[in-house]
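Right, chain A next:
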Amino acid sequence: MIAGDFLGLFNYWIVIVLMMLGLYTVVSRGNLVKKIVGLNIFQTSVFLLYISMGKVTGGTAPILTGKPEVFSNPLPHVLILTAIVVGVATTALGLALVVRIKNAYGTIEEDEVQAADDEREFGNTAGTRDEAR
Partner candidate 1 sequence: MSALLIDAASWALLVLGSIFVLIGALGLVRMPDFYTRMHAAGITDTLGADLILLGLMVQAGFSLVTVKLVLIGAFLFFTSPTSTHAIANAAYTAGLRASPMDEEGDAPDEGGDSAGERP
Partner candidate 2 sequence: MFSATVAALLVAMVLALARLYMGPTLYDRVLAANAFGTKTVLLIGVLGFLTGRPDFLDISLLYALLNFIGTIAVLKFFRYRTLGDRVDPERGGGQR
């Protein structure tokens, strides 16, 4: 029973680990490119969650062969197939934003962008702001 549970839930557990690693990368790292990579990891974990749920033991890929066979669920495949290409298009949009932030602030570190914004709004209150070019 324990072994069955382990094998039966292992996919979901790793998916959760990946999801949390992605989330942690997004939340804790200040570099914007790194944040986007973290988002991609999170995104892939969602893909794997869907596909894992669609798998049927003893099933095969949902392409008809003319013989009666057990097929895995095609619906998650459709949803995720389009999501991957949408994902790369939105990643490109995010990266374009990063490039523009670099042009405007001279940095892609979130802390420095924040410092530059503070300085612009409140004047040079924080004292040592040399690095915020």
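Going forward, a contact is a pair of C-beta atoms (placed from the backbone, for glycine too) under 8 Å apart; a residue touches a chain by one contact, two chains touch by 3 or more; residues count from 1.
Here is how the candidates were picked: all candidates are chains of the complex that A comes from, given by their letters.
Quick caveat, the model's predicted, so the values are computed rather than measured.
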### Message
Which option touches chain A in the complex, given 1 or 2? Just the number is fine.
### Response
2
### Query
Of all residues in chain A, which touch candidate 2 in the complex?
60-61, 65
